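Below you'll find the structure I mean.
Only one protein chain is missing from this complex, and each of the others stays in its spot.
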């Protein structure tokens, strides 16, 4: 997509060396996920679906440990290869359906797969009231479904979109870029209501 | 500002417990700075000016070490108190003008102060070609000056703004918020040209 | 709202002298409605609900004739007073439910009221295949309902939102305004499918 439309997605160095596969979460959204969830050096992060592994690798550059779930074998293989390229040692890749349940306690659970609201019927444990479930969903109907199920499960959710505008600073004049990425997905951040 | 305009800046838990002082960099911009600069668990981050310490504290939740410079004594005191509240041990706070020179090699230098282009006349060292100088500037004239000086110093810079749109998901209907934050500052990311 | 948040809605002179009442369509959206619908000196425009009459008055400065429907008596009185102030003679104000049917053929029908999709069960006639039904709706659920009913009625619809960013050009620096209006409503433009 970047090449066709000449849009720069501003990949940090570690993500530039990976092989692309299925649609990825772009750095702009990864940065907002990290900042709004409070991801940090001590975080245990659970991530699904892995896809090409971009998100898991990005989170693993920040967090203590990332456990990432993927059911498709081809994606598992691509992700394995990308994790190897990244050199990171704090990623555990599981070929398994995350909705079958997560053993480890998590600070942040990030869901980039269809029907993420199924998490509320699955077994999962959060480490604290600050812990956060983050969901990446392109369509508004999906957002509504997730928010509704999350609220029934005792969670409070807010929903944002992130836009990046590129400003061209050149001798011939300064102006925003003419064509840009206007939508990737909605980001939902859900925390336990007792936290508020 | 959040209260007057009823705008939620989506502070992560660690920043919520700090005392506000001078204008801070908001989480949306902190997240983009972290993601686009490639900030990670191994990063040595240099930050100036410290102000209330919000940015330094945020970066220290991700990076290995943050060295933060501030010349105003009142801000140094506020920042000290906030750093203590945060419980973080990897922040070094210096009451000193960063443009007098930085001893340590840095992966990322983040400048949120007037005339950040003075860095190119100061002593500083970057750890690698992936290293990055990040600048936070509200006005376009400031951006142009920095980019021009950076390019003469052999750096390549890109400039972005980050917008966050909040989507309200409610029984009575789903829609974006009516009033929002439309501008904080431009973010400039400058890397050595040899890197490209 | 303009005073509380210090947001300039850029009213043209004729709208500045009117009395405010119920929520109005702002000039930014009126301009997009006019341009995208193809409103012109020969247009017969049907408008409902009248509210304070701002939209009807704006359209009447462009179109040949505006027929505007309102059921609430207090709004009818406010609109009458505003139409008198405007000095315009090409507005017909009817205290009547538009969904009871429109006698006149219209080039453009503009609906700013709840359940605008009821128009497709009402009697109305369009003057040509270029004719257009324009709908102003704040919430996405409302938009979906209207688009779905319009498509079943043989119409093709597109949906847009309009943002205006104010750039402050001052001696102390040039930058976008910090706080702004981020959402008013979605604008739907529906034309007969045979037109495409």
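A, B and C label the chains in the order they appear, each numbered from 1.
Keep in mind that, in the parts below, contacts are C-beta pairs under 8 Å (C-beta built on N, C-alpha and C of every residue); 3 or more make two chains touch, one makes a residue touch a chain.
Treat the numbers as computed from the prediction; the structure is a model and nothing was measured.
Taking every chain of the complex into account, the omitted one touches A, C. For the chain missing from the display, the contacting residue among C:75, C:99, C:155 or C:186 is C:186, taking the whole complex into account. Shown as candidates are C:72, C:118 or C:161; the residue that touches the absent chain is C:161. Contacts to the hidden chain, counted on chain C, fall at residues 8, 10, 12-14, 27-28, 30-41, 58, 61-62, 130, 140, 143-144, 147-148, 157-169, 174, 186, 189. Touching residues on chain A toward the chain that is not drawn are 5, 7, 138-142, 161, 165, 172-184.
Quick note on the criterion: only the chains that are shown with their structure count from here on.
Averaging Cα coordinates per chain places chain A and chain C 40 Å apart.
Between the Cα centres of chain A and chain B there is a gap of 22 Å. In terms of their C-alpha centroids, the spacing between chain B and chain C amounts to 43 Å.
Counting partner chains per residue, chain A has residues 140 touching two or more of them.
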